[in-house]
Structures are given as C-alpha cells and as structure tokens.
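A single protein chain has been removed from this complex, and every other one stays in its place.
By letter and in written order, the chains are A, B, C, D and E; residue numbering begins at 1 in each of them.
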Amino acid sequence: MNSILLHAPALIIALPLLAAFITPILGRFNRKTISWLATCVLGLTLLLTIFVARQVLTHGPIVYVFGATETGLTLPFGYTMPIRIIFQIDAMGIFMGLITSLVAFLAAIYSISYMEQHTGLDKYYTLLLLLATSMFGMELTGDIFNFFVFFEIASISSVALIAFRSTISGEPAEAGLKYMVVSSISALMVLFAIGLFYGQYDALNMATIASVMQFTQLDKIALILLVTVLAMKAGSVPMHMWTPDAYSEAPAAITMILVAASQASLYALFRIVFSIYNVTLNTVTVGWILIILGVLSMFIGVTMAIIQKDIKRLMAYHSISQTGYMLLGVGVGLAVLTNPVALESFGIKAMEGGIFHIINNALYKGLLFLTAGAIFLRTDTRDLNKMGGLAHNMTYTTIFYIIGAAAIAGIPPFNGFASKLIIYESVYRFNPLLAIIAMLVSVLTLASFVKVFHSAFLGPRLEQYKSVQEVPKSMIIAMAVLSCLIVFFGLFPNLIVKYIVHPAVMALINQAHYTATILGGI
Amino acid sequence: MNIALLETGSGYWNTLIWVVTALIIGVCVLWLRNRGESRYKKDTDQTKPFLSGNPEVSKEDSHVGASHLYWGFTEALKNYYEPLVKMHTGNINDYSGWIVLVMAIIFIIIGVS
Amino acid sequence: MIGNFPFIAVIILIGLGVYSLLFKKNLIKIAIGLTLIESGVNLFLIALGFRKGAVAPIYTQAPEGVKMVLPTPQALCLTSIVIGVATTALILSIVMVIYQKYGTINTDEIRRLRG
Amino acid sequence: MIGGMSRIVRTMTTLIFGFILVYGFYVIAHGHISPGGGFQGGAIVASAFALLLVTYGTDQIQSYLSKDLLSILESTGLVLFITFAFLGLGATFFYNFVSNSGGLFGSPTTIGVNPGDLNTGGTIALMNMAVGLEVLAALGVIVLTMSVAAETIQKKEKQ
Amino acid sequence: MKKPVFFIAFIFFLAFMVLAAIGMRPFGEPSISNMDDYFIENAQAETAANNVVTTIVFDYRGFDTLGEGTVLFTAVVGIVALFREVAK
Partner (left out) sequence: MSPLISITHIVILVIMITAAFLAVVLRDLLSSVIALAAASLLLALEYYLLHAPDVAIAEAGIGAALTMAIYIFAIRATKK
C-alpha cells in the first residue's frame, strides 16, 4: 500500500491515460459502462491528488524521477545535472492539480446525462480523460519539453472536443479550426523557445535552466515568445478572439474544463516568469506587461460581454475578463519582486489575491457554464432573445445561476468577493487607478449578469417552454457540489488562503527553493 | 485563528459578521413587509394597472428581450463599441496576426528597456 | 554570419510559414504554413545538436574514437515530427468538415462566429 | 482514385508492398541497434497502406483493412506500451527492468563500438514493438478515414 | 485596413528571429554538453542498447514518448469522432 502511494505522482497521470487507452476497446462491447468508468477513474484521481496535496503541504515538495532506480534520485551518481524527466510537485503545482481534478471529475458526472443523446460517446469520454491527463501533466511536470508534449495533447484533445458537435452544424468545426491554428502556433513557438534554452544551457529541466539563467539576448527572445503564446492560450486581450468561439461551441461540461485548461496555461506563464527567470529579468517591465495585458483583458472582456446575445459567448467574454484579474494580481507581485519592502507589504497579498482568484474562477465560471448547458439542454437555444421565464420551471438551475452570478460579480458572502477584495486593497497601494478600474469592471460584470438573469429566467412563462422540466439528477449533483464549494470558500476564505494559497505563492516567489529541490543543497 | 476572518494586507473582513448583519437586515425587511396592507389581493381590480384607458399589454409582449437591455448604454458608448466590434473580425488570419503583433510590441518594450 | 547558415535557413522557413498564416486566404495554405514552421523548428533542434567532425550517435556503425553528435535533440525532434503529423491530420480533417458544411475554404467567408 | 489505377501499377504495387512491409518491420525490430525504431518503422508501414489506398481505391481496400481492427490494434499497442512502463513500478514508472537481467532482450551489450546484438536493450526493444504497432495502426486509421471521408464528400458534390 | 499593421509586425517578428539566429552560438560548436555526454558515455552500460537516440527516446525520456503516442492516439480519436456516422 505504502509503495503504491509512493508512486502517486506517476499514477495521477498513468491511471486516466490507461483508462483512455482501454475505452475504445471497451466501447465496442459495452457502451453503457464507459461513462461510469471515466467517472470512477477521475474520482480516483481526485483522491490521489488530495493525497499528494496533503503530502506536499505538510512535508514540502515531492519529486518523482521517471525511469530511475528510486523515485527521489534526481541526480545520477557523481553528476550535478538531472538527465531524466522529473515531476516536480510543489504547492503551486498541486494547487492547480486540485482544481483540474475537481473540475474534470464534476465534468464527467455532468456529462452522464448531458451527453446522453449524442453519438460517439466512447470517443467523447476518451478525449475527456486525455484532456484531464494533459492538464495534470502541464501542471506537475518539471521538464520543459515534457511540458510541451502535454501542452500539445491538451490542445489537440480540446480541439477534438470543441468540434465534437460538428456532425450537427458547421460552427463547432469552425471554432475548432480557429483554436487549432492558434494553439499550433503557440506550441511551435514554445518548442522554439525550448530550442533556445537547450542551445545555450544544454538542459531541459526547468530547475537546471533556472540555476544557470543569465538573461542573455536569446533568453529575452525566449521570454517574449513564451509570455506571448502562454498569455494567448490563457485568453488575454488582444489575443482573446478564439476564446468566445471555442467556449460557446464546445459542450457545456467541456467548456468548464477549457476554463481550467486556459488557467493551466496561465500557471505555466507564472511558472516560467517566476521559477525560471525570477529576478534575472527586468521585473518592473515584465510586471507592467502582465498588468497591462490584465487590465486590457478585464476591461475589453467585460465591455464586449455586455453587448452579447449568445449566453455562452457572454460568459466566455467574462472568463477573459476574470483572467485579467489574475494577471493583474500576479503582475503587481512581479513588478515589486525586487523591492523587499513593497513585496512584504502588498506584493505577496496581491499575488495571493490573483492565485486565489484562479480557483474561485474555476468554480463559479464552471457553475455558470453548467447552468448555461442546462438551459441549452432544455430549450435547445443559446440565444438570449428567445429565452424567458425559465425560473418558473427550472428552480434548481435558477438558484445555482444566482449563486454563480453573485460570486462572479463579487457579492459577499460568496468566494468571488474574497479574492477580489484582496486584489483591490493590495493593488490600490501599488497604483490606485488600477484598483479603480478593477472595481468598475466588477460593477459592469454584475450589470451583464443581471441582463442574463432578466432575459433568461425572469418574465412570464413563454408558450414554447411550457413543458420544460428540471434537468436530470447527475447534472444537478455536479452543479450543487460547485455551489456548496463556492459558499464554503466564501464563508471561510482565510482557511483556503492560509493553508493552500499562501504556500503556493511562496513556492512561486522562492526560486532558490525550487532549484534546490532538484539540484540539492541551498 | 479566526477562520472566518479574511486578512487583506491593510485590514480585515469578517464574513460571519457580514452574514449576521445580512440576516438581521433581512429579518427587519420581512417585519416591515408584514406591517403592510393586508387587504391586498391578487388578480382583482386592485392589481390592474391603469394605462389611460388603453387595454393592458399581455405579459408575454411586455418582456424586454436581451438585445434591448442596456440600449442606452451601448448607444452612449457608440464611439467606443464600433471599432471594438470591428476588431473582432472572426478571420483566422487576423487571429494569428494579433499574436505576431503582440510579440512585436513586447519585443520593442523589452528590447528597449 | 555564414557560419550560422542553418540557423538562417530556420528563420527563413519560419518566416515563410508565418507569412502564409498571416496573408494567405486558403485554409490549406494555412496548414502548409504550419507544416513549414514545424519543419523549421525541427531543423533548428537538429542543427543545435550538430558537432563538427562527429558521427551519428549509434555504436553499431561508428568508427572508433570519434566524437558523436548530441543525441538529445534528435530524440526531441522525433517526438516533434510525430506531433506535427498528428496536428496536420487533425487540421486537414477539420478543413474537410468545414468544406462539407460551408462549401468554401476561404478564410474571408468562414466567419460566422464573430463579434 | 475511385476506380483505382491500371493493371501494371497494381501488380507493381503488390510487389513493392511486400518489400515495404518487410523493411518497415525490420526497422521496428532493429530500433535499438541501428537507425530506426517504432515510429520510423510504423510510418513506413503506414505509407505502404497509403500506397495501397492510392492504387486500389478505397472501396477495395476497406474490405481487407477494416478501421475497427486498426483502432483496436492501436489501443492494444498503447496499452502494451503503458504496461511495460507500469511493470517498472518496482523501482519507478518507466524503469528499464529487463535490461542486463539475462532473459529475452536482457543480455548486456559490449561497451564501445560493436556490431550489436538483437537480444539486448531490455524494455527498449519491447517498447519499440508496442509503439511500432501503435503508430502503424494510428497512421493507417488516419489515412483510411481521411480517404473515405474525401470520397464521401466528393460523391456528395457530384450529386 | 489592418493589413499594413500586421505586415509591419511581421517584419519586426522576422527581425527578432534573425537576432536569435545571429546571437546563437556558432553552428557545430556546442559550448556546454554535459547532459548529452552523459548519454553518450553511459547509455550502453545502463540500458544495453547501441542506438543512443533510441535509449533516450524509450528510456531516459520514455515518458515523453508515452506523451507522443498519446498525441497520435488523441488525433486519431479526434479524426474518427469528426467523421463519425450520425445515427438516425
């Protein structure tokens, strides 16, 4: 038993992968079991992730060396550089891993009834498992080329899932093509940057690169490429155009995972800026680049959301705007990284706000997309003009929608308020104007969700939706779990911030500790 | 440690106090509401609006659609919205063009500094 | 400059690919552009691993006492090539589906999702 | 494409097909001692499939080479591959537990330049075969699916 | 309207890529090669295979290869799902 748990980091990847490989064979014999298989495996993965998280948060970072004689043998005897692929799991990585496993598990539960009428379900679940696996890989790995491989799996599987409904109409295929083109460019640019690193330092391990980083001309170019393409994959303005297309055309459960996937890219951006470059780069300039990207995303995202007529497109623009908050919080932290006084007084808090917002965003954005999926399942339309009066028939969905909308708009006591409050207060001490913009964006967010609430749920019972029923149980369970977590996080924010978010932020800031985990010694 | 207390760096915010306050306010509102008129009945002449003698519009027709909400807002910000909407062309060439453009801008910023 | 000629070739390949992505209106041309960028990046990796006067890193045929070229980029490049063919195949399949539904592969006409 | 090609081309293709197949499997099997390996060999075999498709047309080939069989082969290859990785769990995931152990593929090789022995390499040789199986089936499915789809779209256009 | 802007951006992109090419160490003379020298020296003893590239692909970086096979698998599943038969 103990030895199995020693291999938990590898099993987090290997189990869903094995399930994904078996699914096509199994799908030939018994179509019904596939959804349950996927759900069970993802549930098991969630348990493993929680176990690993407990290990990491109590005993410090875990390393797992693939193919070595021992799991912790990072360096071959008598050498000072790692040669094998190493999983390096610190508080930040496992924080993202928790989000991913939770979201993937709930998406699998939700899909059981949501995808019932679709054909090709074995392919759907295979791709779902693969997408979850690839996100784990991106978050846990400590090897930059391994990151590229998982990045590519993530984009290919999400493209296939976005285009999954293209047998019905052409739009999903169009959205998939757009996403595929931009993510191929980004993956190739990441590979080019890896080549730049490899050519200079002859290393692929992120900690090794970080320990010899000199910020030469080539490192600058690699930084430009990596920051741009990862910010693009996270959906920041002005490279956000794929986001509304992809999010609105994917099935609802997949949209929820795509939100988490774009946050995994955001995580990779933070990892590269903080763990590989850290203070060698010009922190103020790069910090301001992140801040400007964040502010643009917040503002343009929310203003574009207000004029949308498609419910999922509207929510997709909101997720762009929420990404802006994370970039803003962490960007402020980066901008004051070389100034210990400012870092201590508000930089760390700003980063805590930004990182805390990641998990909050995954929860309420996921909930909102799931409610949008529930509406789509019953009314067969995403056009807000055609909806109305759904609150009469879909009571649970309405309640969940209100919780999600209140959380995203930052109304206490839900979780969105907690992280936004931290961001406002700490950013205000950095630059008051930014905090004011952030608050304005929050108000506009509330306005646009009031619009959705009014046009979809309120109003008289419409003729064509007289016979609409509440959605099936599995969908309600998934939404209820998310709602409970939102309320819990909102009521006890300090619990989360202190025990999960703060270690994650410290793991990002403390580069010496990151390299020492692999290379040994301080 | 008080788990319901959120430290924000420059101060703190207590969720429990907020929840309790909200509950008290809610109870007060309910109490005020109960003190209101008790002879009010639904679906009688009491609730019918008087529109200068015109017949009342049916409820289905009076529902404001999503496109008409915030009409004034978008109309007032027309100068802002027009170029913004035009920017979202939906053309794949432009999608990749924006990426290259942002790369170039960041290159100029980082290269100069 | 002349000593770095493979790197210059890499840049030209990537440039051609990006040009094709930005200014070509045909979806198949866009796929060709992606393939070109990918070839460029692969050539970059292999060129990084080259060592003057060295031989291929295979002990079966190598002469005695000669240095070998760096093997890691070759492994990475192998991975990258297979990933490239997977990507290309998926893109072209989506292009075929789009043609089936829209009746065109011109990027100016494939923009039902916008705004 | 629909009708296939002339008889001479067909005969030549059938002849060449066998040679390409043999060469592909040779490359897969000798991956650990000579240039090549699972990916290269699988790609070569799959290009032989593509050649068959081009000369004979999709309709004829589909009766010999079903997509279902190929996708089962593909999954099997990957499951084998990950199983070899799992078997290393005594030490770590992906530990090469066969090499230098005696047994099949387990004999040690002489250090330095030597002509090489097929019975070496440990899991490398086994994984080469698993990956070769997977790659040839995967690329075969891709080629087959796309050619069938292309033909369907063409037929719809004509109507 | 936007074409010239993108063209100028493209020129800048090319410019910094050329900077990368010129700034790279001279072709054929790797300055540091610790990791690769380790592979070349120890691959035969540790894994008993003559082809160093294959030892890296399947042993030292075997996990990448699993990912690579997964990419291919994903693409195949995606393509089959795209062209799947629609029942009814």
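As a working rule, a contact is a pair of C-beta atoms (placed from the backbone, for glycine too) under 8 Å apart; a residue touches a chain by one contact, two chains touch by 3 or more.
For clarity, every value in this text was computed on a predicted model and none was experimentally measured.
What shown chains come into contact with the chain that's not displayed?
Taking every chain of the complex into account, the missing one touches C, D, E.
Among the options D:61, D:85, D:98 or D:139, which residue touches the chain absent from this view?
Only one of D:61, D:85, D:98 or D:139 touches the chain omitted from view, namely D:139.
What residues on subunit E make contact with the chain left out of this view?
So the residues of subunit E touching the unseen chain are 28, 51, 53-54.
Over the whole complex, note the residues of subunit C touching the chain we left out.
Counting only subunit C, the missing chain is touched by 5-6, 9, 12-13, 16-17, 19-20, 24, 26-29, 31-33, 35-36, 39, 42-43, 46-47, 49-50, 52-58, 69, 74, 77-78, 81-82, 84-85, 88-89, 92-93, 95-96, 99, 105.
Using the document's contact rule, name the residues of subunit D that touch the chain not shown here.
Missing-chain contacts on subunit D: residues 1, 27, 35-37, 39-40, 43-44, 46-47, 50, 53-54, 139, 142-143, 146-147, 149-150, 153-154.
Basically, only the chains that are shown with their structure count from here on.
Need the graph distance between subunit A and subunit D over the touch network, please.
1
State the smallest step count from subunit C to subunit D, taking one step as a move to a touching chain.
Counted as steps through touching chains, the separation is 1.
Relative to subunit E, which chain has the most distant C-alpha mean position?
It is B whose centre lies farthest from that of subunit E.
What chain lies farthest away from subunit C once each centre is taken as the mean of the Cα atoms?
B
How many angstrom between the C-alpha centroids of subunit D and subunit B?
One centre to the other, that is 57 Å.
How many angstrom lie between the CA centroids of subunit D and subunit E, rounded to a whole number?
Result: the chain centres lie 21 Å from each other.
Hey, how far is the Cα centre of subunit B from the one of subunit C, in Å?
Between these chains, centre-to-centre, one finds 46 Å.
Of all residues in subunit E, which are in touch with two or more distinct other chains?
Those would be 6, 10, 13, 16-17, 20, 24, 30, 33, 35-36, 39, 44, 50-51, 53, 57, 59, 61-68, 70-76, 78-80, 82-83.
Touching two or more other chains, which residues of subunit A qualify?
Within subunit A, residues 17, 21, 24, 66-67, 145, 149, 152, 156, 159-160, 163, 166, 173, 177-178, 181, 185, 199, 202, 204, 221, 224, 245 contact more than one other chain.
In the complex, go through subunit D and note every residue touching subunit A.
68, 71-72, 74-76, 78-79, 82, 85-86, 88-89, 91-96
Please give the residue numbers of subunit C that touch subunit A in the complex, ascending.
Going by the criterion above, the answer is residues 14, 21, 27, 30, 34, 37-38, 41, 44-45, 48, 70, 72-73, 76, 79-80, 83, 86-87, 90-91, 94-95, 97-98, 100-102, 110-113.
In the complex of these two chains, what residues of subunit E are touching subunit B?
So the residues of subunit E in touch with subunit B come to 2, 5-6, 8-10, 12-13, 16.
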